[in-house]
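Report on one structure; see the data block that follows.
Only one protein chain is missing from this complex, and each of the others stays in its spot.
Chain lettering (A, B and C) follows the sequence in which the chains are written, and residue indices restart at 1 in each chain.
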Amino acid sequence: MPKTLGKIRPHFTQNEQLLFELSRPGKTGYQLPELDVPDIDAAEALGASNVREAIEDFPEVSEVEVIRHFTRLSTWNYGIDLGLFPLGSCTMKYNPRINEAVARIAGLAWAHPYQPESLSQGAMEIMAVLEHHLGDIFGMDEVTLQPSAGAHGEYTGIMLVRAYLESQGNPRKKVLCPDSAHGTNPATANIAGYQVETLKSNSQGMIDPAVLAAAVNEDVAAMMITNPNTVGVFEENIVQIAGILHAKGAQVYMDGANLNALVGVARPGDFGVDVLHSNLHKTFSTPHGGGGPGAGAVGVKSHLAPFLPGPRLKKADGQWTWNYDLPQSIGRVRAYYGNFGVLVRALAYIMAHGGPGLKTATIDALLNANYIRARLKDHFQIAYDAPSMHECVFEDTKQEKQGARTGDIAKRLIDYGFHPYTVSFPMIVHGALMIEPTETEPKAELDAFCDAMIAIANEVEADPEMVKHAPHLTRTSRVDEVSAARKPVVRWKP
Amino acid sequence: MPKTLGKIRPHFTQNEQLLFELSRPGKTGYQLPELDVPDIDAAEALGASNVREAIEDFPEVSEVEVIRHFTRLSTWNYGIDLGLFPLGSCTMKYNPRINEAVARIAGLAWAHPYQPESLSQGAMEIMAVLEHHLGDIFGMDEVTLQPSAGAHGEYTGIMLVRAYLESQGNPRKKVLCPDSAHGTNPATANIAGYQVETLKSNSQGMIDPAVLAAAVNEDVAAMMITNPNTVGVFEENIVQIAGILHAKGAQVYMDGANLNALVGVARPGDFGVDVLHSNLHKTFSTPHGGGGPGAGAVGVKSHLAPFLPGPRLKKADGQWTWNYDLPQSIGRVRAYYGNFGVLVRALAYIMAHGGPGLKTATIDALLNANYIRARLKDHFQIAYDAPSMHECVFEDTKQEKQGARTGDIAKRLIDYGFHPYTVSFPMIVHGALMIEPTETEPKAELDAFCDAMIAIANEVEADPEMVKHAPHLTRTSRVDEVSAARKPVVRWKP
Amino acid sequence: MLEACGLGHLSELYAHLPASALLDRALDIPKGLSEYEITDYFQAQAAKNADGYASFLGAGVYSHYRPVLCDVVVSRGEFLTSYTPYQAEIAQGTLTTIFEFQTMVCQLTGMEVANASMYDGSTAVPEAAMMALRITGRSSFLAAANLHPEYRQVLDTAARNAQLHVESFGYDAKTGRIDLADLEAKLNSGIACVILQSPNFFGVVEDVQAASELAHKHGALLVMVFSEAVSLGLLEPPRDADIVVGEFQSFAISPSYGGPFAGIIATKEKYVRQIPGRLVGETKDADGNRAFCLTLSTREQHIRREKATSNICTNQALIALMATVFMSVYGKQGLRELAQQNLAKAHYLAAGLDTRFNGPFFNEFVVTPKSCTPEAANAALLEKKIVGGLPLGRFFPELKDSMLLCATEMSKRADMDVVKEVLL
Partner (left out) sequence: MLEACGLGHLSELYAHLPASALLDRALDIPKGLSEYEITDYFQAQAAKNADGYASFLGAGVYSHYRPVLCDVVVSRGEFLTSYTPYQAEIAQGTLTTIFEFQTMVCQLTGMEVANASMYDGSTAVPEAAMMALRITGRSSFLAAANLHPEYRQVLDTAARNAQLHVESFGYDAKTGRIDLADLEAKLNSGIACVILQSPNFFGVVEDVQAASELAHKHGALLVMVFSEAVSLGLLEPPRDADIVVGEFQSFAISPSYGGPFAGIIATKEKYVRQIPGRLVGETKDADGNRAFCLTLSTREQHIRREKATSNICTNQALIALMATVFMSVYGKQGLRELAQQNLAKAHYLAAGLDTRFNGPFFNEFVVTPKSCTPEAANAALLEKKIVGGLPLGRFFPELKDSMLLCATEMSKRADMDVVKEVLL
């Protein structure tokens, strides 16, 4: 194996056991202040039967072992800080560190949700400003920041639809989803009590107005539309689509996961959307952190506003207050007010960019995706001819002939020092390679990525077996996911 | 090559160009606030000839490129956070993160050295408490925190000796150093204006009182003694040695780099030392940071105190004040008061341990070193039979027979995922392997290290050529230091 | 780059959008600010909040000391800026820590399996209820009246939307514990689960075993809820529960005006395929080395779509990591000592006060100020830079003369003495 492959060179990483295996009886890594009140007998205070024995097999390690443990483990990971993270639909953009800094300011980080409103004005102001800016970006009349993530926003949104329709006399029965929809859309519709009807996309990966028109009737509560959709294409007929739905009294729900393609350029509220969620951990740069936390702001047109979860911010006599008097509200979707720490980061992002900067970021995101598309289109089969927005989707038809699928190419990409693109989604694409570079990538990194993809395309021709067994340069070779699911071991045991 | 070697497994690291190579005209990663005062023409304000052109070839990169650049480079490094760092004489112990946290408290980090004393009482209190604790630990009467590092402390100490002797009528001419001394000792003596006379150590690596007695005369200003010395051995005859020197009016300077072996157990002030420095970045856990910053507190007996650099802390009417009225002082050794940020960390360390904890740490340091010595003594030739304190020193005589030297073994150790021990120092040992584990190492890490050392000893027998070309598993193979010095390239050029 | 795309102008990138969709003006957001100005802005907002006050608020959000290592670890870019670990070969760091998290959740709760995290304690409650529904095929729920009122509201929202029925059962006015007789009276064969919190919202430790026996007698599951994770260091784990859900905010997670926190859900092995959200499992790589990966994803939305156990996707991974570091730092001995200190502090604070309930309590309790309303007491405390307790009238009209007070290891005796003085 040559020492340098593309942008990587082999080095070593430290092995590390699990905390439980490192554990030695009696080791500790903590120190508590001396108790400044009399100690008390737990068995007496709580009743002997309520007091537990020592927590069996719980870790016992020193402080240096803790820092080493997690530092070593971190070196087995990949993050945006190390390079391009082209996961389509995930908008893995640079996470500005100023956001982390401001979220840690003591007066914000240590604000208790029940501290008096008079001593929470700063936190409430931050939320109010963010609601306002998001409303402008979405083109919606009101915004709730309560939902904890995208899927939670979807759930909130569909409950709003139900509450609204119910107030109109009939909650209806069905939610339509295109076959390209993200899994959370049908899952959400289902847990929100609706039957899901899947609509076939047309040959351009878009919603077919004719198919839609045939499907819409008085049973349809809403359609969940992702725009740009999951193949990275803007639903050209969106205005017409919204018209068809509205004509039958159905609501237009927009999954705003791909809002990074639109901010400052086009507004969902202007093309017929009644309610949408936005994943602040995508478009607004709050870090994914290996899977969360996120925040799923939901924007609505005014007819849905009375149903928003409470409490809602209200200004009275120049002071912010929480309004609980919301007779039509669907109720809370979570305790307290939302993932405030994430909201702080999102607002910092918006402030750092400003209006003009946000639009520039959108355009750069489109440019980067189209650049990749242009560089790769001779090597991989583009899924649809329609113009790409912030991501481009290929299919693995060329490579499949050699027996290498999108998943294999993805694993080989790891050897080249990149996180893979999104694999096999959306399902309507044959072996999808879904690539979203985001606006924060420098051209050199995009070029290195394209070079790697082209090199792999050539490797698939020359040595498909090698590709099918990738990765070869990682400390962990291909992981057997099938066995994991067959006999699940989801916790350590001695 | 097997995938796992000891505690490591190969993975990949990202390559990265130099900032200058990443640079693209017009790229930026900063944003300044809008100027809230009228802008001004620089040429007019400063004179056109005083205003420079653009800084040629200075980097132009985006924010994400900056974080990636340094994150990627960091993965080419090794630190205590990743594992044992057994550099003898360097005391690479765990750097508690609470120290980093407190040093960043705004009222400390942003304190200006010239802000009014009335608004500096916290900073001054911290320094006063640290001086007091160090005085107790050293067994010395007064302490200055001004020197910036160990060598700077040495320089300060020897200047104190000169000033004192001068006040006695004769600054004298020579400073004695044992042949085992660290390079900074003779270098210091020289820049402080003394001739250096080197004394041969005895067969136990210790100062030979007889040799010393023969060398001491009225020309000798001081002897610089490291204790425990650089072979990790306590100078058994230290009391006698101090007596010999004092008898001739010479001062005993102690290089306290190895104080980690003594804290809470024995005090230099109690065994005849007149002046010593302590590297706070060794014994007191402040991080080395790839080579600094440090702090070199200097403790003195009262006869040297009038000569200490100023200003000195003084308490008057319950308030701390800086006393500049020091007629006998040698003067400042640096601007302001010292590496305050490092001092904060050192005090946090002392407070976290407390008196009893400091002593326990010392004993653990001795135990860890002796454990390594016991485990390795059959595989490597111990340099001296004398009992080891906080480090143990071997020589490479066994391995040399196969052609592998201490430097080769050190490089091979890298392949096993460890930072090498100190190589070829002290020079009186034939191919020294100088190993200092410190007290913060868990036994498992010590065992892994010993296993690796023993494995290498076996490799030296079986395949010395392989060892001589190590490391093999790093992204950078053996670096050619000779060519670097022959035609030095110490800056990038286009 | 534009050229490589075959374009002449940047606006061509979105020229194909319908004209009516395009925004014909600039966003109404001022131009970008520097880091310095942004810091200034947020510092100014923070200054309007209660910064530098001692606080005795708990009620689901607790002020515990956060060991510095927690933040150090989650600040590492390799954790902070990584995605959900779908690509196991370069996500073993995240996967391993989640596996450890799942294990520690089990160890603490006495359950057999736990997932990678839920949004928070409150949203975990309806998830548990829906799980019980799937397991039992029943669709009514009994929830303790002393469950965290906001958790209950979240459950109600979900139930109302899904047209499911949630009924309360009462608490004993003396002990503050659930009224077992009322529970028994309300149990029937339509009840999917009994939902119970311990320590409950009043801080009182429940008799989980008795409740579970009743529930099981009627074929219902017992869902045990907790909001104060530190209590798990000292309290007998709810081994008799079928599902345990709760909030790990206490483990290194700052109050942050209510989020982000980390919910947990744990259950018996036999229900593992009904658990919502992500699960990490152990397996091997092609070389036979131990490795971890996301598993049983056929439960999840991205595979199962409308048939998934939940719609949850993004969870609280980084916060769960923070809690994992917290648990590692404190460890077996420390977590117990921490809990013991909380117990001692709260009992010191309560001593002599007019406590409303006599059931055993952990670090929170309900107190009735002797000579004023809770609101007046809080106002008096605010003057002394102390945020008092939560007046209970807003959630429990029958307790409008009382307040919920919390003490933790961070509560200082001097501040507690001030509180006592005001409440006596």
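Everything that follows uses one rule, which is that a residue touches a chain if its C-beta (ideal position, glycine included) is under 8 Å from a C-beta of that chain, and two chains touch if they have at least 3 such contacts.
Just so you know, these numbers come straight off a predicted model, no measurement behind them.
Note on the undisplayed chain: of the listed residues A:I8, A:L22, A:I98 or A:L308, the one touching it is A:I98. Of the listed residues B:L5, B:M159, B:L176 or B:A346, the one in contact with the hidden chain in the full complex is B:M159. Considering the complete assembly, chain C touches the hidden chain via residues 34-36, 65, 67-68, 72, 75-76, 409-410. Considering the complete assembly, chain A touches the hidden chain via residues 3-4, 9, 30-33, 67, 71, 97-98, 100-101.
Everything below uses one rule, namely that only the chains that are shown with their structure count from here on.
Chain pairs B-C and A-C differ in how many C-beta pairs they share in contact, with the greater number at A-C.
Inter-chain spacing, taken between the CA centroids of chain B and chain C, is 46 Å.
The multi-chain contact residues of chain C, meaning those touching 2 or more other chains, are 32-33, 35, 37, 69, 72, 77, 287, 289.
Residue numbers of chain A whose C-beta contacts span two or more other chains: 27, 63, 67, 71, 75-76, 80-82, 352, 443, 474-475.
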